[in-house]
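First the structure, which I've put down as structure tokens, then a few questions once you've had a look.
Every protein chain of the complex appears in place save one, which is left out.
Presenting chain A:
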Amino acid sequence: MSKETKVIELEEVAIRFSGDSGDGMQLTGTLFSDASALIGNDISTFPDYPSEIRAPQGTVGGVSGFQVQFGTRRVTTPGDYAHVLVAMNPAAVKANAPFMRPGGTIIYDQDSFTEKNFQKAKFSTDNPFEELQLDDYFKIPVPITTLTREALKDFGLDNKSILRSKNMFALGLVSWMFDRPMDYMESFIQNKFKKKPAVVEANLKVLRSGWNYGMNMQHMTPRYIVHPAAIEHGTYRNINGNLATAWGLLAAAEKANLELFLGSYPITPATEVLQALSARKDLGVKTFQAEDEIAGISTTIGAAFAGDLAVTSTSGPGLALKSEALGLSVMAELPLVLVNVQRGGPSTGLPTKTEQSDLLQALYGRNGESPVVVLAASTPSDCFHYAFHAAKIALERMVPVILMTDGFLGNGSEPWRIPKMADMPTITPRIAKNAETYKPYARDEETLSREWAYPGMDGFQHRIGGLEKDLMGNVSHDPENHQKMVEIRAEKVKRVVDMVPELEVCGEQEGDLLVVSWGGTFGHMESAVREMRSLDHKIGLAHFNYINPLPANVHEVFSRFKKIIVCELNMGQFAAYLRDKEPDFKYEQFNKVKGLPFTVHELCEKFEQLLEE
């Protein structure tokens, strides 16, 4: 075979798989990503799907996408714009055109390019590419439906089953183009459908047909080579943020030698935390699918009162419902972790899209003076680390802790160097030891945290509650006592600062512009700052994981830069918080609320503009 193949060597490539929500694009993307990670590329993924389970077929609203970026160097984002788009229908082209790199490659199912589908996708002409001004793009029409049907003609399958295998053809073809190993995907399929040998055979046949098609049509399909990345040695796995969160909590329970309880109610995009822990009966996890969000946290408070590592998980609207009960855990001073996987708001908002607009709700959204510790994870895999630390702080300081993640982190995945439990920090819950001297609200002098005694422990019987209380936990309406208790609860949270690492700056340690960000935007921020530095700008990144309390050295770090810009996926909540906590500085803002992550491009543009002013 001597057909000429165009071979393109790239440092990083972003591919976007897209089709109807029923086309299996999430699976296709996940398999491709895992195979990429297995051969040593660094990867970052971002699923982008509609909130409707099955929106009308062929419409733009029903398009489900999955973007993965993989590369020879460290990959911190799924990529602003895709090099390659795989589109199973015209609606997918329309929905994803804005996310394409100019001049990129579009592989599409030409069988789906029919009059009827143009209408469903609301094209006004019969030339979607022209209409979307994609003339300059490299387009590869592939009769995916026909070829899939052809491949399966002897299998005796019904039409629906045949069409369901189309995604495997696309996967095979793209795998050929990027030289991904087929054995991983094949064994996955064999495993997933092991009880249905006919389905295994059909899927494998179509997958190989896709690969072979690429090979046979070399003259028209370019081939890309992306070398493995140089990454730290160790054992790796792919992990998404929700799973990492669940596993971080498990790790904390093991380290603290406590049983893990999760009280939760399903809510997008946090549900996977509940699902992942429900699967872990083997590790003794008690998961309680409550009747509502309020019961989710109330059962958790009960479990914390009774001696478990107690966790509840939710997303914005659920956090709102949990507010009153969270106040009870503040008042009672019980150890509790609340995981909030943020989504677009207000109200039901954009359930499947990412946003950072629950920050002020987490900090202040309760009646009364009700401070809690607030942490935020910054990448899919470090959700493990911050979930672990949220639990450590809760248990060692007897305080509720909110861990903020978001839809982008929760659903996004990246390779993760697996830690060993022996290397994880210890967790020492403040379990009371001396029944003779035990007073429920006696405090450690340094940390102001009380001791934990729970039902079943002999001699420590006591009462607690949501009313203001005295040292013994009994009700007190004494004005002086209330003032004192309010101050102590605030001071206790402040003193958690000794568990908070100092704020570190990535990039320039002093200079013209300090970029400030928090939570799930880290990958994009880091890429943008890296790019700006490659253009010799004196720019640094201060990314926050600890929101309340803030790290001790914030003022010192901020003083080293001429300008500060706070970038966040909301209208300026962290900026407002910083103005209150660190009022000596002027904060520029860059805000976005489109339900999408930042793009590196728009960040750099903003920084350039600010540096020129």
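Following the convention adopted for this analysis, a contact is a pair of C-beta atoms (placed from the backbone, for glycine too) under 8 Å apart; a residue touches a chain by one contact, two chains touch by 3 or more; residues count from 1.
Here, contacts and distances are computed from a predicted model.
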Inset, instruction - Between "Potassium-transporting ATPase potassium-binding subunit", "ABC transmembrane type-1 domain-containing protein", "2-oxoglutarate ferredoxin oxidoreductase subunit beta" or "aminomethyltransferase", choose the name on the UniProt record of the chain that's been left out. - result: "2-oxoglutarate ferredoxin oxidoreductase subunit beta"
Inset, instruction - Taking the full complex into account, find the residue in A:Lys160, A:Lys420 or A:Lys586 that is in contact with the omitted chain. - result: A:Lys420
Inset, instruction - Could you tell which one of A:Ala251, A:Val341, A:Ala432 or A:Val500 touches the chain left off the display? - result: A:Ala251
Inset, instruction - With the full complex in mind, choose from A:Val75, A:Ala290 or A:Val337 the residue touching the hidden chain. - result: A:Ala290
Legend entry - Omitted-chain contact residue, chosen from A:Pro143, A:Pro266 or A:Gly302: A:Gly302
Legend entry - Residue numbers in chain A that touch the chain omitted from display: 34, 37-38, 40, 184, 231-238, 247, 250-251, 254, 259, 261, 263, 280-284, 286, 288, 290-292, 294-295, 298-308, 310, 324-325, 327-328, 332, 418-421, 454-467, 474-475
